[in-house]
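I have placed the structure first, in the form of structure tokens, so that the comments after it can refer back to it.
The complex appears here minus one protein chain, its other protein chains still in place.
Here the chain labels run A, B and C in written order, and each chain numbers its own residues starting at 1.
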Amino acid sequence: MSHNSFGHLFRVTTWGESHGPSIGCVVDGCPPGISLTEAEIQVELDRRRPGQSRFTTQRQEPDQVRILSGVFEDDKTGGPVTTGTSISLLIENVDQRSKDYSDIRERYRPGHADYTYDAKYGVRDYRGGGRSSARETAMRVAAGAIARKILKGVTVRGALVRIGEHEIDRNRWSWDEVGNNPFFCPDAVMAERWADYLDGIRKAGSSVGAVVEVIAEGVPVGLGEPIYGKLDADIAAAMMSINAVKGVEIGNGFEAGSIRGEDNADEMRMGNDGKPLFLSNHAGGVLGGISTGQPVVARFAVKPTSSMLTSMRSVTRSGDDVDVMTKGRHDPCVGIRAVPVGEAMLAIVLADHYLRNRGQTGADALA
Amino acid sequence: MSHNSFGHLFRVTTWGESHGPSIGCVVDGCPPGISLTEAEIQVELDRRRPGQSRFTTQRQEPDQVRILSGVFEDDKTGGPVTTGTSISLLIENVDQRSKDYSDIRERYRPGHADYTYDAKYGVRDYRGGGRSSARETAMRVAAGAIARKILKGVTVRGALVRIGEHEIDRNRWSWDEVGNNPFFCPDAVMAERWADYLDGIRKAGSSVGAVVEVIAEGVPVGLGEPIYGKLDADIAAAMMSINAVKGVEIGNGFEAGSIRGEDNADEMRMGNDGKPLFLSNHAGGVLGGISTGQPVVARFAVKPTSSMLTSMRSVTRSGDDVDVMTKGRHDPCVGIRAVPVGEAMLAIVLADHYLRNRGQTGADALA
Amino acid sequence: MSHNSFGHLFRVTTWGESHGPSIGCVVDGCPPGISLTEAEIQVELDRRRPGQSRFTTQRQEPDQVRILSGVFEDDKTGGPVTTGTSISLLIENVDQRSKDYSDIRERYRPGHADYTYDAKYGVRDYRGGGRSSARETAMRVAAGAIARKILKGVTVRGALVRIGEHEIDRNRWSWDEVGNNPFFCPDAVMAERWADYLDGIRKAGSSVGAVVEVIAEGVPVGLGEPIYGKLDADIAAAMMSINAVKGVEIGNGFEAGSIRGEDNADEMRMGNDGKPLFLSNHAGGVLGGISTGQPVVARFAVKPTSSMLTSMRSVTRSGDDVDVMTKGRHDPCVGIRAVPVGEAMLAIVLADHYLRNRGQTGADALA
Partner (left out) sequence: MSHNSFGHLFRVTTWGESHGPSIGCVVDGCPPGISLTEAEIQVELDRRRPGQSRFTTQRQEPDQVRILSGVFEDDKTGGPVTTGTSISLLIENVDQRSKDYSDIRERYRPGHADYTYDAKYGVRDYRGGGRSSARETAMRVAAGAIARKILKGVTVRGALVRIGEHEIDRNRWSWDEVGNNPFFCPDAVMAERWADYLDGIRKAGSSVGAVVEVIAEGVPVGLGEPIYGKLDADIAAAMMSINAVKGVEIGNGFEAGSIRGEDNADEMRMGNDGKPLFLSNHAGGVLGGISTGQPVVARFAVKPTSSMLTSMRSVTRSGDDVDVMTKGRHDPCVGIRAVPVGEAMLAIVLADHYLRNRGQTGADALA
């Protein structure tokens, strides 16, 4: 959880800039013997890949991942498995178009990290946002694909639940719909409305915010380390570390600040299997920082990108006032592609805590 | 950020249970030469101390802190200063009343960590919630007092902005009011309304949620480590790790998910001092995970406690259904006392990042 | 492994100065359900306690340890067990005699950390060496006692194998002898010779170096994390972090730098139990950073203390030349009391790696 690394036992370190030769990551601490192929990682990457609809950036990147280390043929199955050593993943940058970005060398785009990187480091790779570009999130998705392989029996899924002023109707929620529209929207009716709405935003050269919900089902009870390694605290950090995210909530979230204890409580009864059963899930699957065995539910808000056709007031590196307008390709709603990224981060946090819990308590909660 | 430790260079490790002999913490990595007295820490502890109004738990704890190590007389000033070694702080538990809690030995209180601790560890100190009690937050406040001493020129303040359905009017915001009422409320009119409202909640044996806002002014530009040590990601983890917190947001927060880019942008112009000046602060003082130099603004939602006079369905350790009702003292709105805790956590994150930035870049941003 | 903390999953943080009110530690990440009493820790502390013979410092410290948190009565056994939360241990300093040390406020004792602490921190607790005093090692022994409880079936023992020019005869090695003399010497003949030798050193107001050997038997195969968490690398750091230690070796150690491959190899054959059996242990129980299942053998050299009756040239804080002679109590051979400290550090490293291996691989190597 410092610089470019995330996780404690299952630890992901990413590198690379938007317009450098390649991007990559090292996944360290992965358990041995997990079957893993490039194709399995590719499936997840393809869900995040840009240029798949008119609603996301038109940058064309095949995002073909290569596994450079840490996986070897297993003599038992003959297939490739993790060896317990560091796994290196690499994706070449293909569609770099550096010329598009030459004019932002001197100008700080408002709402971007241009100014803060420069103020902190004194130098920055300005091409396409360099290190601060959301291109980095491809490696989160790749690492998340490995985390998913560790989480046997756990399903991590996400959906977009709001674009701007339009929120889905939860009564119409269908996971099957999520793959049927370019928004990861679980509400077929809303997906159509969003298409119109976002076309308007896009044509106006504007942008709009969104809210993503990610849910993990099958999470065993007992994951999370009080007091400062709480499962929800790590989820909060994970989601907030995604580009453009400005808020995170678990279960009832901010609504819990507005209601009474009677309405927020999750009562319990013994289930037929002899295990405690929660009668509701306002807590979002976490109590005292430890998973309850119910679905873990997190939501996060993604701000509208500041890359717009509207001219905005800003300043230059050398200290002059300037007006900035973002031409060229961009996402009218960056929240859309944040869905697989949020899923990946949730999977990474859960995999890490699965190993951490196994280390301390000896319980193999997913066995 | 694991188990009972928080922070990377400025690192806080807490210990102790609600009804053990004492609670304490070790603050490691503190810069040397910072003047520090027990009285300075006590001032902050007294703001969090229980039993100061009818709206918080009636547990009587003087919370007298002792410094056991890491501070020594400076031969230059003659006063006590930090020595750069580990600082140990200890508070005796006085008002323990263990008998009040004997009936929760077997029963899991809904909405509490009783069940999850038991499921994870197989054993728990059930007295007053043991380790999961908010009593632990006293040590956060104590450690935060040290963090404040490091943050020269930075002011970290907090306020309660919502209790249940009643939110303050920001036009009436006055920091001077915060100390004039038992709610840390910056809105004098709302403070009176809350008193009535909370009396009703309290008499009904109910509880209610709240929202806290914490603001750090004077934060220099450049604090925060992309990609996975972002300032806002660490703030999110810090706040979410506080007992009963279910959501965190920075700047516009979740509202950013509902609006357009034009309404969320923070335009810039050169200021009179030759530095860039932001014309608004929708970002809450953080861009790309790095502080902008504007006030850092975070909000978090605190759920209503599940300790209520209403009978709730639950189960026992041994697997029987049971109904649980919480008699005895409790906070009708645990969000109130979360205000100084939120401030402390923000100060700890900022002090840690101040040192981290100084380590990597060599810039003493607060000099 | 930074500042005042050691270990990754089983993590020990110590605090306190030689002449402060108390010293202590926090043991974090301990598995739950381990039975643990103050008496069990006390047994180990008593082995390190000063003033037990004329060969160690005459400082009188009962070193009575108290457990302040992290242990609670188990409802299954009725006895106290670890709860999985942070364990706080505290020992009061009793025999402080601050007056003895007032003259070293201004003078840097050669060979001590006086100058380096001052140069680094600008301030130091000079009383008895403050934080740099070997008094800190009491908490290592206490934490090591907890580590031993985790290491079911593992025996960690140590012995002094050299004092100055006199090395033991390994043919006379008897573990039973170690408790029969004030030197932790496994060679009864040498123990008598050391007594005479050290009396001479002591009466001359001189000091002498020593070599300690620590051995862990019953260590399962598979502990240690290549490449940078190697078991032997962590042991090296652990031993070198003990006061006055200047060298560490594993198995054949430095001798391996002088011999041929044929003489250093450990050949293997299948054992009767169907497991590989090593025919020798030149490797000291570690290959490629991972334990082999053989005894883990480490040795470390402890320098002679610079506290002597001989006058030594030095300088003052204010920059004047001065001659320094150490009156008062001190250890003529600090290596003696380093034996239980070395054992404790080995136990801590092994406990940490036991949990780390369990976390990554899921194998409960000690089950």
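Quick note on the criterion: a contact is a pair of C-beta atoms (placed from the backbone, for glycine too) under 8 Å apart; a residue touches a chain by one contact, two chains touch by 3 or more.
Since we're looking at a predicted model, the values are computed, not measured.
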Residue in contact with the excluded chain [from A:45, A:65 or A:87]:
A:87
Kindly state which of the options C:51, C:182 or C:253 is in contact with the chain not pictured.
C:253
Determine which one of C:21, C:229 or C:295 touches the chain that has been left out.
C:229
Chain C residues touching the chain left out here are 1-6, 8, 12, 14, 108, 110-113, 115-117, 119-122, 131-132, 136, 162, 164-165, 201, 206-211, 221-222, 224-230, 232-241, 246-262, 264-270, 274, 276, 279, 283-284, 287-293, 301-308, 310, 312-315, 319-321, 335, 356-357, 361
What does the interface between chain A and the hidden chain look like in terms of residue numbers?
2-5, 11, 13-17, 20-24, 26, 28-29, 32-33, 66, 68-70, 72, 74-75, 81, 83-88, 105, 120-125, 130-131
When the complex is taken as a whole, what residues of chain B touch the one chain not shown?
9, 29-32, 84-85, 226, 355-356, 358-362, 364, 367
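Everything that follows uses one rule, which is that only the chains that are shown with their structure count from here on.
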Same or different for chain A and chain B, where same means more than half of the interface numbers show up on both copies?
same
Equivalent-chain rotation between chain C and chain A, CA atoms, steps of 5 degrees:
180
Would you indicate which pair of chains has the most C-beta pairs in contact?
A-B
Distance in whole angstrom between the CA centres of chain B and chain C is 38
Averaged-CA centre spacing for the pair chain C and chain A, given as whole angstrom
45
Calculate how many whole Å lie between the centre of chain A and the centre of chain B, each centre taken as the average of the chain's C-alpha atoms.
27
Send over the residues of chain A in touch with two or more other chains.
226, 356, 361
